[in-house]
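Take this structure, written in structure tokens, and hold onto it; I'll ask about it next.
Note that this complex is displayed minus one protein chain, with the remaining chains in position.
So that you can tell them apart, the chains are marked A and B in the order they are listed, and the count of residues begins at 1 in each.
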Amino acid sequence: MKPTRVADVIVIGAGIIGAACARELARCGQQVLVIDAGLHSATAAGMGHLLVLDDNQAELDISRYSLRRWRELGPQLPDDCAYRSNGTLWLAANEQELAAAEAKSINLRGEGIRCEMIPGHSLQEMEPILRDGLHGALRLPDDGILYAPNTARWMLDNPRIRQRRARVTELDGNRVRLDSGEWLSSEAVVLANGIQAVDLCPELPIAPKKGHLLITDRYPHPVTHTITELSYLTSVHNSSGASVACNIQPRPTGQLFIGTSRQFDTLDPEVEGWLLARMLKHAASYAPGLAKLNGIRAWAGFRAATPDGMPLIGEHPAQPGLWLAVGHEGLGVTTAPATADLLAALLFNEAEPIPAAAYAPGRYLGEPTHA
Amino acid sequence: MPDLHLDGRPLCVAPGTTVAAALALGGDGSSRTSISGQRRAPLCGMGICQECRVSIDGVRRLACQTLCQDGMQVETQA
């Protein structure tokens, strides 16, 4: 069956990654068709926390570059994208974590990222919901938040971008087959459908990592910063079992997001009460003021996790014409701008905005089979 | 006869009176301000619509499903 050429580039997935890629490609003059199956996405399930992470150079590169791009985009975003630069507070609950916070602050400052240490006795004044006895915190004032579903929608609102609601059932380089049986083609296909990517490319080293979130009713000014515990840095990368970490984010509505949990080895999309409870108990151990607030909704979603925690950005080594932008785990919203810019640079053979090697699909999929 | 405070003002009501009724007895009947700035008052009267949520002794509760009690501090949402 002869495929129909429908666009310069086909992007699969209309979440934040697909939308950012489509927008960047459109900006480069490409006609883009975005195909989305309308499934529950990580973009809709996540918190929309924009943060700089510095566990390793690749993480720092991609998050720092992206945060800069979000700050540029921020003023253009419509109100319903709820973009705010409210800062992150990394809490240290003991001396060991405080030492880690100080080391982190030195590293970040060296990288030119604004941050400051907050002594333990000033924390409650800054965030009255916190318990006393915390040893201190590292504050990153330039981190932010946004509402990702509307931001993705805004990015796709572009005369060079067309959207189509369909499920892709098969990929072959730069050709895709829809559930209708129809084959479409373009110069390049960008796979940006998160956890669903493995349905089309089973060879991708991506595993679902389930997470829970809860949102409270609106309350007058309860929290300013996104509050995260420092041990989050270690617990998130557990590769098995279930873990929880304290993550409290104020929404511009006066609501609070409370997270977070991580679970491997499950595909059950339902909220699991026992883990929701563990997550809330842990958050309330940092912020006792949460206990009497009403939670109004809880949900679960899946992050697309790679073994090394870094996304796959670049051409599929075995499938010329197929480009990957998947595996962003819990950081897809933060890292969408860098992902889009890097993908476009690789696609058009331009200068890389950040070093591409750490995200190259070849690190798991081997070297290109074509020259 | 329960004695309570509604937005700081003392109010005495008959036994069996709901906080929703007390809003009308001791004020203009409204319970909260909506996110676009409209005043709102109890709607469904049966614990579904959440329009009547107020702060009772510092905790958010439904006025229509709460009976007035002695010493209660009721605050509507400004």
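The working rule: a contact is a pair of C-beta atoms (placed from the backbone, for glycine too) under 8 Å apart; a residue touches a chain by one contact, two chains touch by 3 or more.
Going forward, contacts and distances are computed from a predicted model.
*Asks:* Out of "Chemotaxis protein CheA", "Cation:proton antiporter subunit C", "NADPH-dependent 2,4-dienoyl-CoA reductase, sulfur reductase" or "ABC transporter permease", which one is the UniProt protein name for the chain not included here?
*Replies:* Result for the unshown chain: "NADPH-dependent 2,4-dienoyl-CoA reductase, sulfur reductase".
*Asks:* As a test of the contact rule: which chains in view would the missing one touch?
*Replies:* Per the touch rule above, the missing chain touches A, B.
*Asks:* Of A:Gln31, A:Asn150 or A:Thr224, which residue touches the hidden chain?
*Replies:* Final answer for the missing-chain contact: A:Asn150.
*Asks:* I need the residue numbers on subunit A that touch the omitted chain, in ascending order.
*Replies:* Answer for subunit A: residues 38, 44, 149-150, 153, 214, 216-218, 258, 270-274, 276-278, 280-281, 284, 290-299 touch the chain left out.
*Asks:* For subunit B, which residues touch the unseen chain?
*Replies:* Against the missing chain, subunit B presents residues 13-18, 20-22, 24-25, 28-30, 34-36, 38-51, 53, 59-61, 64-67.
Going forward, only the chains that are shown with their structure count from here on.
*Asks:* Between subunit A and subunit B, what is the separation of their C-alpha centroids in Å?
*Replies:* Each chain's C-alpha centroid was found; their separation is 42 Å.
*Asks:* Looking at the complex, which residues from subunit B come into contact with subunit A?
*Replies:* Answer in residue numbers: 35, 53, 58-60.
*Asks:* Can you list the subunit A residues touching subunit B in their complex?
*Replies:* 217-219, 253, 292-294
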